[in-house]
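All protein chains but one are shown in place.
After this line comes subunit A, so read on.
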Amino acid sequence: MALHCGRACRQYLLHLAHDNVDFRLPEIKALLSLRKRPFDTSKTFSEKSPFWHLNGLSEDDMRRVMSRTICGKSSFELWGHGTTTDELRTSLLKYPAENMAPYLQHNSTYKINVYTFNKTLVFKNRIKKIDALDFLPFKGTVNLKDPEHIFCLLEDYGSDPNDIPEEPFHIYFGRWIADGQRELIRSYSVKKRHFIGNTSMDARLSFIMANHAKVKADDLVYDPFVGTGEEILLVACSHFGAYVCGTDIDYNTIHGIGKASRKNQKWRGPDENIRANLRQYGTESLYVDVMVSDASKPVWRKNAQFDAIVTDPPYGIRESTRRTGSHKDIIKPPVDFSGESHVPVSMAYHLSDIFADLLNFAAHHLVLGGRLVYWLPIYRPEYCEEMVPLHPCLTLISNCEQTLSSHTSRRLITMEKTKEPEDSDRLSHLADPHFTPYQGHNSFREKYFSGLTKKNTKDAKATPRNKE
């Protein structure tokens, strides 16, 4: 298969990490959209594959995407590919020599890596494959330690670890451009002083959320439930240069399931923790404010607008009258919620209110084109797409599942504001049949929390979670 494009438009190969599979395409699309580029791929594109062709991009576009992506492992300027070694060879011979030349100069250094997906190759076989590429006009010297140019032969042996073929299904060859940000995230988790049992996967998801929300430098980002969810969420947004603010209804420990008891530390309030976190990661200058406020009674004036709203709402239980005397009645299972928590039966349940309010808030307080990204808790046996809340001013962009247990998961919902609200929109959700699965006193909550037992924090931390 021939690859001939002009300088401005090459083909690129994106090698993706094999976790958070659902989250990958929306992340890459969002990052391309930040560059005002569409997601343009080949006819044989398969979302589940770890290798994606990207067309219509410049090298600068690729580098910018890689500077943000958590799901993307590495990217390559694609020189050739095929389903057999012969096809690869033909494809490489058709690639314009003048496009190769700048990287094969005789006074340059290079090395060739071999990467095999779903198969392990012994060393001598790797060498064989590299040697088989000697028809390419490499004029430089090999330098394994610190080469100027890195090339990679990538082989795809399918996705079934129990049925690994002798020959790969697809082979690619290209020039390495850049790696994604997965390693950065690892360092974020290790750095954290306030280790509250978060795995590096949680840090990863916070950065993915910031990417889904198209957060960019000089944006103003808001989290209306900043006390729940990942502490690192606003840190992730600030890492990409956005100014951050948040509100939360209560920064005292709530019925003993509070941050102080989880961390075995004195709870200093969300402002101290969020500000301290930003300070730790060098982005304190991007801290705007944290306030104590009830998200159901917004304190923002009419035209106050944010570029993005990112949040992890409380999954829990509220009194039916929102104007409760004691706001301590809002309970959220701990951040490392893996499906185990004890909830008092006496509480009335109106989870639908939280999401209706959140969507309505977003419709009024996002800039046009701005995004709302939030987690939606799901009882899996009864889930259907129609349960995802909608709003006439917001367009649903993506819906990605993270499984928590056999019967619970949470879905990362991304919506984009595409219309300014009119008065008629304010009440539209009440007539919306989408909300009926969430309503109904107790029934949803009982299913969601059924079969759960009270465990102490230590056990919850020890519970096996999704693979990293």
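Note that in this section a residue touches a chain if its C-beta (ideal position, glycine included) is under 8 Å from a C-beta of that chain, and two chains touch if they have at least 3 such contacts; residues count from 1.
The rule is short, and it goes like this: contacts and distances are computed from a predicted model.
Peer 1: Match the chain absent from this complex view to the correct UniProt protein name in "thioredoxin-disulfide reductase (NADPH)", "WD repeat domain 75", "Histidine-containing phosphotransfer protein" or "Multifunctional methyltransferase subunit TRM112-like protein".
Peer 2: Choosing among "thioredoxin-disulfide reductase (NADPH)", "WD repeat domain 75", "Histidine-containing phosphotransfer protein" or "Multifunctional methyltransferase subunit TRM112-like protein", the correct UniProt name is "Multifunctional methyltransferase subunit TRM112-like protein".
Peer 1: Touching the absent chain in the whole complex: find that residue among A:A17, A:I130, A:A178 or A:V288.
Peer 2: Looking across A:A17, A:I130, A:A178 or A:V288, the contact with the absent chain belongs to A:V288.
Peer 1: Out of A:A30, A:L92 or A:L220, which touches the unshown chain?
Peer 2: A:L220
Peer 1: Looking at A:F39, A:Y103, A:F169 or A:W300, which residue reaches the missing chain?
Peer 2: Only one listed residue reaches the unshown chain, and that is A:W300.
Peer 1: Could you pull out which residues of subunit A are in touch with the chain that's been left out?
Peer 2: Per the touch rule, subunit A residues meeting the hidden chain are 217-218, 220, 243, 245, 247, 249, 269-272, 285, 288-294, 297-305, 321, 323-325, 327.
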